[in-house]
Every structure is written in C-alpha cells, then in structure tokens.
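A single protein chain has been removed from this complex, and every other one stays in its place.
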Amino acid sequence: MIIYLLCFILFLVGLYGVLTKRNLIKIILSLSIMEYSANLFLVLFGYKRDALFPILEKGKEIQSMVDPLPQALVLTSIVIELGITAMLVALAVRLYQKYKTFDITKIRRLSG
Amino acid sequence: MIVPYFIIIPLLAAFLITLISSDDDRWAIVISILAVIILGILSVIGFISVSKEAIVYSMGGWKIPYTVCLVLDPFSSFMLFIIPLIGLAALLYSISYIRHLSKSWKYYALFMLLITGMNGVVITGDLFNLFIFMEVALFAAYSLVAYGGKAEEFEASFKYAVMGSISSSLILIGIGLTYSITSTLTLAKIAEVLPGQNPVVVNWIGAIFLAGFGLKAAIMPFHAWLPDAHSSAPAPISSMLSGVLIKALGIYVLIRLFYNVFGLPKIFSDIFLVLGGISIICASLLAISQWDFKRLLAYSSISQIGFILLALGIGTRMAVFGAIFHILNHAIFKSLLFFNAGTVEMALGTRDLRKMGKLGKVLPITSTTSMIATLSVSGLPPFNGFFSKMIIIIAAIQAGFFQSAIVAVIGSVLTLGYFLKVQRHGFHGEKEFNEITNVPSTGMRTAMIILAILCVCSSVLIIPGIKDVVFDPVIDTIINKTEYIQLVLGR
Amino acid sequence: MKQSDGMTVIVKTITRMSVWLIILYGIYIILHGHLTPGGGFAGGVIIALAFLNVMLAYGRKYTEQWLNVRIMYDLVSTGAILFLIIGIFGIALKGSFLANILDLGELFKLESAGVIPIIDIFIGVIVSMGLFVMVWTLAVFHLEDGGEE
Partner (left out) sequence: MIVDTWVIFILGIMIIGSIAAIEQKEMLSAIITVGIVGLGTSLIFLFLQAPDLAIVQFLFEIFAIIILVRAFIKPDYHKSEPSIMNKIVTVLTVLVLVAILFCSIDMLKALPEFGNPSMETSKYYVDNANAAKETHSANIVTSIILDYRAYDTLGEATVLFTAILGTITILRIKTKKRKSEEAIE
C-alpha cells in the first residue's frame, strides 16, 4: 500500500507542477513526471512476488513469471509519452519564436 | 467482414498521402475524399447489417479476452456514419480554404489520421486500445489546431496539448486501476467482473474516467481548452473538432463506459445531471458576452454538450433518444456554423461581430445557410434542433426531473438570445459591404448547402416509422448492459 | 552556438569509429526482439541515437551530405505501409487482421515466430528514421527566421 501511495504522490507532484509553474519547459517536465507515475502504476499492478521476467531461456525450466500484459501496455505508453514531449517542445519553440518568452502568463493573446 | 476496414482505409490513405505527395496537394485531395466516401458507404452497409445482430471481430484470430476485439454494434456504426459525413463536408470545404492558408499535403494526411483515431475509438471493444486511438486522434488534432501558423494558434494548441496529456495520464491511471481489480482489458469482461468489486475503488475509477473523458468532451469544469482551440483552428478543423471529435472521444466513450460497463450507478447519473446543467447555463452566459464569432460558437458547443450530458443523466429511454439525436443534430448545425464563420473570416478578414454588417448581398449563400443553422441550433421548428431539444425536455418532465427541464428551457432561450446577436450584428448589421476580396469557392459553398439541407432533412428522422429503424437499435444497445456483455463474450 | 562546425577532431574520430558499431548493435537488438529483451522500439532508438551522434559531432552540413532526410522520411511511411500490408495479408490468408501468416518455426531460433521479427524490423525502421527526422527538424529550426515568409 505504501508503494502505491508513494507512486500516487509522484503523480500529484507532477500535477502540482503543471498547475502552478509558469515556464513552458517546466510544464512539459511536469507532464513527463505524471506519465512516469502512470506507467509505474501499471507495472506495479503486474508485479508478482518471487517471479521472474517473462522471457524464456533455452535449457531453463519454466518458472512462475510476472504479469506480462501491463509491461506490453507500458511499452506502448512510453512511446506515446515521447511523442507528446516532442510535439510540446515543437510548440514551445514556436511560441518562443512568436512571443520571445517561455513564461505562460505573458503568452496571453487569447483570453475570456 | 467489413469491420477492420474502418481502420485500414483511412490509415492507408494517410500513409499513401505521405509517401507519394511532394509539393503538390492534388493527389492528397483525391485520396482523402475517396477514402472518406468509401468510409461513408461502409458505415451505411455496416449499419444495415448490424441492426439485427452486432458483429464482434477478434484480432489475429485469437480468443476474445486475450486479444483486442472490435465491436460493431448499432451505436458505434451510428457514430461511424457521423464521422465521414461531417468529414466529407469539411474536406470539400478545406480544398480552397487550406490553399488560402498554406497549401500542403500534410493537412490531408493529418486529417486522415484524425479520422483514423476517431474511428478506432468508436469501433474498439478494448480499454487500452481505446486509449491508443484516442491519442492518435488527439495528436492529429493538436497539430491541425496549430496549422494556421499564427501565434494564437500555437498558444491554443499548446494549451490543448497540455490539457489533453493531463487527461491522458489520468485515463492511463484509470486503466491501471481497472486492470488491477478486474485483471482484464476487454470492456465487456470488465462490465461483467466490476459489480462484484470493492465499491470504493469502482467509484474512484468512475471519477477518474469522468474527469479524463470529461476533459475531452469539454464538460464545464474541464472546458478551459475548448474555446481557445476551437476558435483558433482553421474553420474546417473547428467544425471537425466541435462537430465530431468531442463527441467521439468524449461523449461516446462516456456513454460506453457509464452505460455499458458501469451500468450507470445513481451517483454518476446525478453528477451527469449537475454537470450538464452547469455546462448549459454557464457556457450560454459566457457565449452571450462574446464578440468573436468563432469563440461564441465554441462556447455554444459546450452548452450543447451540456444538453447531451443532461439527457444522459436522466437515463430513460426517451432521454437517451434525445441525446443521440442531439449528437447528430449538433454535429450538423455546429459544423455549418463554423463553415459560415470561416467564410466570413476569409472574406472580411475579421471574426469580430461588430465589424461585420449586411452580408446578404455579398455572401448570399453564407448568410442564408447561417440563418438556417441559427434557427436550427436555437431550437425553432421545423428544424432538427427543435426536435432533439424538445425530446430532452419532455424526457426530463416525464422522469420527474423538473429542475433539469427548467434548466434546459432556459438554456434554449439563452441560445436563441446569443444567436440572434450573431444574426443581428453579424449578418444584418448596419455596415454596408459592396465588394469582398475572397469569394467562397464552389467547394465551400457546396459543403454549406449540403449541411443546410441536412439541417432540415434530419428532422425527418423523428417520424415514428423511420425512428424505429434508425434509432431504436441504437437506444437498445446503449440501455442494455447485459446484452452487450453477452454479445462480446459470446454467451 | 554554431552547429555547422561540429566538434573537435577527437570527437569526430571516435564518432567515425563507433557509429557503425552502434548501428550494428541496434540492428542486433531489433532482430533478437523475440528472443531477448529489446525489439523494434529499443533498437530503433539506438540507431536514431547513432545518427544523432553524427549530427552532433560533425555538424549539420556534413550530416546533410551523409544522410538524405527526405529519403528517411519516405522510409518512415514505407515502413508504416508495410506494417499495414502485413495486417491486410492476414485478412487475405488467415481471415483476420494482423494474423500470424508465416510459418512459426522452432522456438529459440532466430528465424522463428513467424511474422513477429518482420514487424519488429518495420517498427525499427519507423522508430529510428522517424525519431531522427523529428530531432533533425527541431535542430534545423531557427528561432530568428523559422517558418516566416
């Protein structure tokens, strides 16, 4: 239970960063912290005590294995995470080009 | 088996466009329009063939809970019909509009990826697969919102992307929690296992999914990104986002999860009612104070989504009918209104209602179709908006939710109020225009006329004989939780 | 920060010696995806990082001569199309999308597992080329003049 709690705290730290920080790059960093925690949650739910990784080796007996399905899912979500980071960086660079700042409070042509 | 082609065709179109196009966008236009037309035909065939029995398709020939399954039932094929319908109109409109902005094949490739994502979300029967295709649609949407290349567009896109990825992380955690207690990802299997689980966890999962998908549907406390994104995007993209995307990614998934999987617990139907009411009233009030045409339309979208959510909260058969009918109607008239806004912006170079004036002479088709759309969205007979809103209000009264009925009536009146403002200042104002620089092209006019005709024609669907054929199977799939489980798990 | 000049001779020499080794290792990881940890995604990123090494060490101009970004970009969509076509072959031959159409072979052999290593190669192409093109586009983007006409 304490592990889940710590993982959830990590998520909330990321959320805190997104909601309060004003620098575009800080926001992107906080988003990736949130994604780490979401990925960790999935893998933690699949861990089985005293079990081995789900890969067979030649000449070795089949032992009990951890849950491979969450691992497959997390593999996917890591790639998605990189995609969103790249797109956000591209947008941030363009925003800097237009506004000459990374501060979100000064980037405010849209309001209301 | 037609089911996998709903993904294959738009995906193939997107990849082909990227591969063969260089500077020219002619092939891109041909391929994408062809793909959308084929998708439309397929969805009609699908709707006819599934109205008796739905199709479940398992990937790679494996057994169902061990692989991803696709489920084509009347509800999903109904959504699959709306997507290419609005998509075709938007593509016709785009041809000259996008050349006016920045001519590129990338637009069409991203457009096809947007459609792929939405089709994937609508057709899937697997929770994690839904997440992935949602991301495809969202990534395409982020870059299409920024397509205009102006500062505000990047800003709106950044906001949208940040909000979108917060909600994606939330949804991923929700998927993790679901997997931890049910140990499966197939929606039907989850629906079967979930009632026996600890209610605390189940309610938390529901809350997380409501927040995550509510952000995508732009329900009121989670709406902050929508006015920016939908008003900054190019007009055809605004119409796709407002008309289809928030429904396919938001409302459709909410219906699937809370009706078919969770079985609509009382606590969530109450939350739907409250959030729906808040969305209707607050978004309408915010819309009244807007002078930016597209921003006003974006707020109006939030309030119309509120109507759908309210109906879903009521949860009776009639209310669900109102909700899905309103999904169709809102897709049609809101896309038309965004087309109108785009045409006016292109012609006059402004979105400010105060700078517009008498447009009847210079833009006759735009101003006529905008009148039709206005009457439709504000719920005047005989246009389609009237019927869906009336059904929702009647359903509220029948089910004894008088406050909700009153809220819906007030909402309709407010809608009429701010659209009268649009008509009065935007199309019948005092300023005279004799000449305009950018006249709308044939494609743009055709798109507007088609949607305007549909605005009138879709009220035909209310006639009992036609309603029984079109809407009853859809309502049955939404209301019947056990039927969905039996269908997918094959018992 | 001048990017076109590249780094010192030492860095350039070491990069020249190591880049092929890194690419080879990436290919090894991709091909053994069904036997050992790794696979298309991991191997693809390793190859992309090798290209990136060249870009950082030699600078933009040399990399432009060495690598054709346009062809790399076309390879991304080719890889994606081939992945999709394998899926369609599944419909044609086995009656369901993305079915394993090839002979499964013997467990623990490199040429086993039917279609899995082939899809792994396509994913490796998509990831390696695609990620490099992504970083390349970011790198050649100038804040001062980028994108404005």
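Odds and ends about this structure:
Per-chain numbering from 1; labels A, B and C assigned in written order.
Assume a contact is a pair of C-beta atoms (placed from the backbone, for glycine too) under 8 Å apart; a residue touches a chain by one contact, two chains touch by 3 or more.
Please read all numbers here as calculations on a predicted model, not as lab measurements.
In terms of the touch definition stated at the top, the absent chain reaches A, B, C within the entire complex. For the chain missing from the display, the contacting residue among B:43, B:77, B:94 or B:116 is B:116, taking the whole complex into account. Listed residues B:42, B:118 or B:140: the one in touch with the omitted chain is B:140. Here the missing chain is touched by one residue of B:129, B:260, B:343 or B:384, and it is B:129.
Interface residues of chain A facing the missing partner chain: 1-10, 12-17, 19-23, 25-26, 28-30, 32-33, 36, 39-40, 43-49, 51-58, 62, 64-69, 71-76, 78-87, 89-94, 96, 101-103, 105.
Summarising the interface, chain C meets the missing chain with residues 1, 33-39, 41-42, 45-46, 48-49, 52, 76-77, 79-80, 83-84, 87, 97-98, 100, 104-108, 112-116, 119-120, 122-123, 126-127, 130-131, 133-135, 137-139, 141, 143, 146-149. Chain B meets the missing chain through residues 11, 14-15, 18, 59-60, 62, 65-68, 100-102, 104, 106-107, 109-110, 113, 116, 120, 128-129, 132-133, 135-136, 139-140, 142-143, 146-150, 154, 157, 177, 180-181, 183-185, 189, 198, 200-201, 204, 345, 348-351, 437.
Basically, only the chains that are shown with their structure count from here on.
The busiest chain interface, judged by C-beta pairs in contact, is A-B. With each centre defined as the average position of its C-alpha atoms, the distance from chain A to chain B rounds to 28 Å. Distance between chain centres (mean CA atoms), chain A to chain C: 23 Å. Spacing of chain B relative to chain C, judged by their CA centroids, is 36 angstrom. Contact of a single residue of chain C with at least two other chains is seen at positions 147. Residues of chain B in contact with two or more other chains: none. Against chain B, in their complex, chain A makes its touches with residues 11, 14-15, 18, 24, 27, 31, 34-35, 37-39, 41-42, 45, 69-70, 73, 76-77, 80, 83-84, 87-88, 91-92, 94-95, 98-99, 107-110, 112.
Interface residues of chain B facing chain C in the complex, by the touch rule stated above, are 1, 4, 8, 11-12, 15-16, 18-19, 57-61, 149.
Taken together, the chain A residues at the contact with chain C in this complex read 53, 55-56, 58, 75, 78-79, 82, 86, 89-90, 93-94, 96-97.
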